[in-house]
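Structure record follows, encoded as C-alpha cells.
With one protein chain withheld, the remaining protein chains of the complex are depicted in position.
Now for chain A:
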Amino acid sequence: MTASPTVRSELLRQRSRSARLFLLPMILALAIVAGWPLLRTIYFSFTDASLTNIDAAKWVGFKNYLSWIQLKSGRTIYSGLLVDPAWWNAVWNTVRFSVISVSVEAIFGMIIALVLNAEFKGRGIVRAAILIPWAIPTIVSARMWGWMLNDQFGILNDLFMRVGLIDHPIAWTASSDTAMIAVLIVDVWKTTPFMALLILAGLQMIPGDIYEAARIDGVHPVKQFFRITLPLVKPALMVAIIFRLLDAMRIFDLIYVLTPNSAQTKTMSVLARENLIDFDKFAYGSAQSTLLFLIIALMTMLAIWIGRVKLDGGER
C-alpha cells in the first residue's frame, strides 16, 4: 500500500507485457485455425464460388444474400438467402431445438445434481457413471440411438410394446411428427450429464449452515429449494444454460447422422453443409455459414451481457 505510483505502474506495465507475450501463441493459433477460415468463408459468401473450381470465384456482391429483379408489370421478385424459406425453416428448427433441449436438460440436470449433492454411499462411482453419455463421441451415440430407435429391430419399440405403452412400432426417425422428438431424446440423454455437473459444482458452493438455520426455523424442504437453493445456484445455472444454448445453436453431427434429410429437423449447420458440398453451391452455403456465425455471435454477445448483469449484480 505504500509503494509509490511510479513503481506500481512500472510493475503493471511489466505484467501486461508478459501477459501479452503469453497470449501471443494462442492468438496466433486462433488466427490460423479460426480467423482465416472465417474470413475466407465471409469472402466466398460474396462470390459465385463452386467447389469444382474454387479459384475461379468472382465477386458478386450481396447477390447470395438478397437480390431482386423488377418485372415489366412493376412487380419485384426477390431471391437470395434472406428470402429463402428453407433457410428460415432451418433457423426456426435450430431455435426450437435449442430452447426445448436446453430447458429439458436444465430441469433434468438440476434433479440429478440435487441427488448427487446428497451424501450417500458410492457417490463417486455414480458421479463418474453419469458422465458416460457425455464422454461418448456424438457420432457413435447417434448411430447407436439410430439403431435403438429403428422401427423393426429397435430396442426402444420392443421395450415400449412389452410394457404396453404403444400397440405398434413407431418409426421414430422417419415420421415427421417424431423426428424432432427423436433428436431431442438423444440430445437430452447426451448432454444432461454436462448440465448436472455444472449445477453440482454450483450446489457445492452453497454453505451448509444456511440449510441448518432453515431446518431449525422449520422451513419446508420445497420452500428451502425455491428460497435458498435456486437463488444461490442461479449464477452457475445461468452459465450452464448459456454454454449449452450456444452449443445447441450449432448442432450438426447428431442430426446429420440421425435424420439428415428431414425438413422437420434440418438445422442451420446441416443446411449449410448440404449447400456447400452436396449441391455445388459453395457460395450460397458460405453465405449461410456467415449468417450462422453472425447469429451465434449476436447470441454470445447477448449472453455475455445478460450473464454480466446476472452474475455480478447478484440480484436480478
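Just so we're on the same page, a contact is a pair of C-beta atoms (placed from the backbone, for glycine too) under 8 Å apart; a residue touches a chain by one contact, two chains touch by 3 or more; residues count from 1.
One rule holds in what follows: contacts and distances are computed from a predicted model.
**Student:** Suppose you had to identify the omitted chain by its UniProt name; would it be "NADH-quinone oxidoreductase subunit D", "Simple sugar transport system permease protein", "Maltose-binding protein /trehalose-binding protein" or "Acyl dehydratase"?
**Tutor:** The UniProt record for the chain left out of view names it "Maltose-binding protein /trehalose-binding protein".
**Student:** From the listed residues A:Trp68, A:Phe226, A:Phe279 or A:Trp305, report the one that touches the chain absent from this view.
**Tutor:** Result: among the candidates, A:Phe279 touches the missing chain.
**Student:** Among A:Leu51, A:Met205 or A:Ile306, which residue is in touch with the absent chain?
**Tutor:** For the chain that is not drawn, the touching residue is A:Leu51.
**Student:** Against the chain that's been left off, what residues of chain A make contact? List them.
**Tutor:** Against the left-out chain, chain A lists 50-54, 150-153, 169-171, 173-176, 260-263, 273-274, 277-281.
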